[in-house]
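Here's the structure we're looking at; comments come further down.
Missing here: one protein chain of the complex. Every other protein chain is in place.
Should a chain be cited, it is by its letter among A, B and C, assigned in written order, with residues numbered from 1 in that chain.
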Amino acid sequence: MSANMEPCLDIRRLSAVLPNGQRVLRSVSLSVQPGEVRALVGESGAGKTMIGKAVLGVLPKSVRVVEGEMLIEGEDLGRLDAKARRNLIGARTALIPQDPLTALNPSRRIGPQMTDRLVRILGWSGDKANQRIRQLLDEVQIRDPERVLKSYPHELSGGMRQRVLIAAAFAAEPRLIVADEPTTALDVTVQKQILRLIAQLQRDHGTAILFVTHDLGVVAKISQKVSVLYAGKVVEEAETAALFATPQHPYTRALIAATPRYTDPYASLKPVDESVLAGLATEIAAADKDWRPGHG
Amino acid sequence: MDEARIARRGLSPRLWLAGGWLLLALLAAIFAPLVAPQDPLAQDLMLERLPPFWLDGAEPGYWLGTDSLGRDLLSRLIFGGRIAFIVAFAAATSACLLGSALGLIAGYFGGWADRIISRIVDVWMAFPPVLFAILLVAVLGTGLSSVILAIAIIDWTRFCRVIRAEAMSQARMDYVESARIAGYGRIGIMLREVLPNVLPSVVALLSLEMGIAVIVEAILSFVNLSISTDDPTWGGIIAEGRLSIHQAWWVLVFPLITLILTVLSFSQFGEALKARFDPVLR
Amino acid sequence: MAEPLFSVRGLKVALPDMTRKPLIGRAPLAEILKGLDFDLPKGSVTGIVGESGSGKSTLGRALVRLLEPSAGSIGFEGRDISHLSEAELRPLRRDLQMIFQDPMSSLNPRHTIFNIIAAPLRQNGLGDRLKERVAEALQRVGLPQGFASRHRHELSGGQRQRVGIARALALSPKFVLADEIVSGLDVSTQAQILTLLEKLAAEMGLTVAFISHDLSVIRRLCQQVIVMREGRIVEASATDALFDNPKETYTRDLLAAIPLPEIDPDWLRSNAPG
Partner (left out) sequence: MLLQRFLVRLLTMLVTLFGVAVVVFVVIRVAPGDPIAMMLPPGASNDDIARLRALYGLDKSIVQQFFIWLGGVLHGDFGTSISLRQDVLGLVFNRLPATLELATVALLMAIAIGATAAILGARSRGTVVEAGIDIASGATLSIPDFLWGLVLILLFGVLVPVFDISGRVSPQLDLPFVTQFYLVESILRLRFDLTWDLLKHMLMPAVALALPLAAIIAQLLKQSLKEVLDLDYVVLARVKGFSETQVILREALKNAALPTLTLVGVQFTFLIGGTVIVERLFSYEGLGNMAIDAVINRDLPLIQGIVLVFALLFVLINLAVDMMYALLNPRLRHG
């Protein structure tokens, strides 16, 4: 990954607020290089899902971006009108959502749900789209694609649905995929299969992934780089290997120590120390004190 | 939390406006003999179809004009409020007690109790309510108690349906199981865990039902089937107004405005109360 | 080994399968638990682990008799409680308590924390010195006394779960069922709740059944483990034995599927089960 390569996703000083003025993202900067998996880890309320949604242009209406830029392959989303932005996002990115139960429309068959982007947004012929979907169903190891394509979502298991969603995400060869806690709703054995599929397709297709998760274990297994978030602020950013070997920020260290490990029960599951939380509060207060909403 | 606070601030004026109108109308009805400028029954053909005070030809003391028999409209409205409020409180409360109790039992206990109660509700819902009310009053004979009884007999299903559904969803909550773990029996759980959570809906429905009872009474008076024809009622005034609409529009307009304000106030008051009761918004 | 608190033999539970319910008549029964035999030793924490659909929560609900078994026996202190009526169970409730998975749904929004904790005390003949007892329960779980007058929505997720623990332990029961009590919490909060439960279980000499899908948590907290799959016990043994030397393939697969927070380049490539 050479330095002069254009990043696939480049977020610069992104800040967002709620209607009451409370900041939910605090000057977040991060970039994802082509073909790399960047994990975004944090506890609930850290804003990790918010960042994924901001990139895809699907923030809730109550959240307002007040500053910062987001560039997808060098194109500034802020400079595009709504339609052009939608087209760019539709063509270059995709989403693997969290809950496979609610991520498929219950009243439509799987087939049309997988092909509609290819046909209606990207203008492919129906045959070409069908062929492509079949190829990807094969890649996610679905053995009977005909049955699956004709099914309604409720006729498939959770793991199957997540496979379908992964296949659909890779179908249009996006440059960037946002994976929003894609395995949180799954059992561990299924989770491992799904993680392996995502990693394999990511390598084969050379897609960059922004992987949102709360699970440091998953981070360790799937990503090359990590951003650790707390209260909408990036507190640490590192290569994944370096983060686990030599965590710099006290919060990262506390988080790793709190994560349970059956191999070392007494070194893990340590409650986060009060002093760490106090330190974070000071950091956040300092960041908010000098901050004025920009004009982004 | 903040959204909740904003929501509550938005609710308060609604509560005060609706409550204010209801209180005003209620006080006027209670103290009608003191408040009404004229005798509501006094006919004077010399004063027939007087317009309201701001129009030419109005007489002082007849603020909202008179009807075709020369009776003072404002006084008739004030006295009509007595019937309206008596019917509203009595009929709505009876319907509420009967319907909520049955709904709570059907929803929480389920099984046979639910099946029987639901089947009765089905039968009741297959009647057009207004026709049912007219039929009942025709059968029971006109009069205040008949009107109250008819409304209660018809409208308990409104409470039963809503409360049943809410009790059913409450019964699935973990705190119901938790109360079993704590050693409570079925009736104890129903009263301690389920009832407080359906109460806000009961209150909102009760207030709404009072408005509906006022309307049903007006409809019954309109088709001349309510209480004795001599006493002024809002529906009775409306029936007269409908007949003389081209000669004296005010005879229809003022009772209509009174009814709309009252019905709106009852429903909004109930909604606002329910929002007040919601522990998440408190 | 000491005499067990619970002695379960041939336990079967069948529940109506609503997905196959015909429009008229009853839903057919689906057997969720298919014959379980195990003991819960007094004063120890037993982990019950399994994936979704393994029947672990059904097992827990049968132990505290929220469900009635369709066959087999549940011996509690030598007495078969498997078919006791609700009324016969009431005196036993004092000793059979439960902490729920979702504190949002297990705390009634209409009641104050005081009333929530006081309810089991009142109902089990400990209604005297109520204020003192509730204060003691709050203090035990590390909540400030002022919380007694609050409602559920005024508490954070971790605080709510502390109230759930306080309610279950207020009666000083012999047995507590903890059903996935940390699965909705962040890791930092999860660590607090688990260390609290660990401490209280040891102090009060509680017998605990700890249901979880997370083997890492179970290793830290439990003295023995029961691994379940599709309504049957796959493997049951002392914790260290199970983790250091799992006998069944399924147990090994479960362990291998856990993504530990440490770099392991081969993990994704290693054979996934299933």
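FYI, a contact is a pair of C-beta atoms (placed from the backbone, for glycine too) under 8 Å apart; a residue touches a chain by one contact, two chains touch by 3 or more.
Computed from a prediction, not measured in an experiment: that's the story for all the values here.
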### Query
Where the complex has a chain not shown, which of A:58, A:242 or A:281 is the residue touching it?
A:58
### Query
Of B:42, B:55 or B:125, which sits in contact with the chain we cannot see?
B:125
## Note on the structure
Per the whole complex, from B:41, B:58 or B:223 the residue touching the absent chain is B:223
### Message
Touching the hidden chain in the complete assembly: which of A:91, A:241 or A:277 does that?
### Response
A:91
### Task
Quickly run down the residues of chain A that touch the omitted chain.
53, 56-58, 60-62, 83, 86-87, 89-91, 93-95, 97-99, 102-108, 113, 116-117, 120-121, 152, 154-155, 165
### Summary
Residue list for chain B contacting the dropped chain reads 119-120, 122-123, 125-131, 134-136, 138-139, 141, 208, 211-212, 215, 218-219, 222-223, 225, 238, 242, 245-246, 249, 252-253, 256, 259-260, 263-264, 266-268, 271
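Rule of thumb we're sticking to: only the chains that are shown with their structure count from here on.
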### Message
From the centre of chain A, which other chain's Cα mean sits the farthest off?
### Response
B
### Query
Most contacts: which chain pair?
A-C
### Query
What whole-number Å value describes the gap between the mean CA coordinates of chain B and chain C?
49
### Task
List the centre-to-centre spacing of chain A and chain C in whole Å, with centres computed as mean CA coordinates.
33
### Summary
Expressed in whole Å, how far the mean CA point of chain A lies from that of chain B is 53
### Message
Give me the residue numbers in chain A that touch at least two other chains, ranges are fine.
### Response
none
### Message
Residues touching two or more other chains, restricted to chain B: which are they?
### Response
none
### Message
Per the contact definition, I'd like the list of chain A residues that touch chain C in the complex.
### Response
43-44, 187-193, 195-196, 199, 214-222, 240-241, 244-245, 254-256, 258-263, 265-266, 268-272
### Query
Which bits of chain B are touching chain C when the two form their complex?
173-175, 177-186, 188, 192-193, 196-197, 279-280, 282
### Task
Using the touch definition up top, name the residues of chain C that touch chain B in the complex.
64, 66, 86-87, 90, 93-94, 96-98, 100-102, 105-111, 119-120, 123-124, 151-153, 167-168
